[in-house]
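To start, the structure under review is shown below, and the notes come after it.
Below, a portion of the complex is reproduced, with chain positions unchanged.
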Amino acid sequence: MEKIRKFLEEDIGQGDITTALTIPPSITVEAEIIAKESGIIAGIEEARTFLESVGFQASALVADGSKIDRKRVILKIVGNAQTLLSIERTLLNLLSRMSGIATKTNRVVNKVGHAGYKTRVACTRKVAPGLSYFDKKAVALGGGDTHRFHLDDLVLIKDNHLTVIGDLSEILKKVTGTVSFSKKIEIEVSNAADALKAAETGADIVMLDNFSPEEIREAMVLLEKEGLREGILIEASGGITEENVLEFADTGVDIVSLGEITDSAKALDISLGVVKIKKE
Amino acid sequence: MEKIRKFLEEDIGQGDITTALTIPPSITVEAEIIAKESGIIAGIEEARTFLESVGFQASALVADGSKIDRKRVILKIVGNAQTLLSIERTLLNLLSRMSGIATKTNRVVNKVGHAGYKTRVACTRKVAPGLSYFDKKAVALGGGDTHRFHLDDLVLIKDNHLTVIGDLSEILKKVTGTVSFSKKIEIEVSNAADALKAAETGADIVMLDNFSPEEIREAMVLLEKEGLREGILIEASGGITEENVLEFADTGVDIVSLGEITDSAKALDISLGVVKIKKE
């Protein structure tokens, strides 16, 4: 809530001069927020709570995560005209972005599911700066897995950690000896040998980074041959897109993660129209 | 700066446990930020200033707004390994987003320019919530026009203002009588008749909202016939995309504005690699 208020302040500057000059302060209006494209709606709850906190009656006509057709009214709002016109753009920007992400996520999840794979579709930390909470919530509403929230809720050892330290086993020993029992440990590896080493030393999750589907298959075979596939999750990441996702799902990994569902999703076209004026 | 620090805090939570557990505090590294795709780079200045404010030496190898080829090193960084690995993702997210927007803007601007049109390409207020400053700066670096920053730096009378008040001339009279001499006045109209009325009553800019190219042409003819084209800027907005932009530029409007350059641009693929370790 606090955060949406900050977005608003930034947008408004010293006040919405157009509205102040043209709309009398006493007018109450009824307005509708309409999705002009079909897709998965996300952000309704944030929008409704925010609207109520600034004095509007707001009723959601669809629930977050619902699939809607184009021209669907998603929220009805009654309240002060000046305030509504001043917050309109901020509200729509949030709904459009979150719904765009949910829609793209959902298309990928369905593509994988309909093809018969059980692979989870996850996002990465490639979010818009400052919007991590909203972007990840949209992924969840689209049916995706949110992965890490902060840098402190999973130990994820990446390529640059290895470049600095050099030895995978040394790092893993250090980590498993000191990290809180409440955290999982994930290791990003760039070749099958390292994947084996990670699995042996006690990683909970192994991320195969920038592997081609064939390279993934070879690593999976190796892991199974050594009896290390059980009790470990395998995540494929890097270069995976809505287009090629099935090739990766087909390798048998547990999770595929895609940066583009959060950093390159098309915004859903959503607009607000005043439908009734109640002069006071 | 303050803002980037906020983004960082949000990302980090209570600290980057992976880095704290694996990297000794005294190690200094040299790293490179590399654009893995070609495009227009934006955000270098923000990145460099931020890096310096948290104690790094950072040297930009390209200037903001430059066109770069893929695999180009854009920033060299020397400093503390722990800190660098903790801020890596936030930094890359900002650069990727800004460069993605600059790249898309630039493609549209060039398409219009190469086709021989003088039309300005502008963005709208359809930005990511909280990122207005960064999104608009990226548009400028891509060669686009930033349009309004806040709700207080241009009087822009939109459809919903008209729905509430009803009469265009009444609104305009009110506005021109009271607004500060330091502001321009723009009116969004939905038909040619209103465009004429707006031009007559003293608008500085008339925005033709959701007009087809043909409808725009008719409105332009009408304005010229009435001798109202001089001294007024005409902006076309709504439904304009990178694909169809030339049809709109061809109508002779002064400005075309596109929401998609800020709300649906693909992020540019940018990554950070540690290239040298200096143990201390």
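As written, the chains take the letters A and B, and residue 1 is the first residue of each chain.
Basically, contacts are C-beta pairs under 8 Å (C-beta built on N, C-alpha and C of every residue); 3 or more make two chains touch, one makes a residue touch a chain.
Keep in mind it's a predicted model, so treat the numbers as computed, not measured.
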{"item": "Whole-assembly copy number, given 2 chains displayed", "value": "6"}
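We adopt the following convention: only the chains that are shown with their structure count from here on.
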{"item": "Distance between chain centroids, defined by C-alpha means - chain A, chain B (Å)", "value": "22"}
{"item": "Complex contact set, residues of chain A against chain B", "value": "3-4, 6-7, 10-19, 21-23, 27, 29, 31, 81, 84-86, 88-90, 92-94, 96-97, 100, 125-134, 149-153, 155-161, 163-165, 171, 174-175, 178-179, 183, 259-260, 263-267, 272-274, 277"}
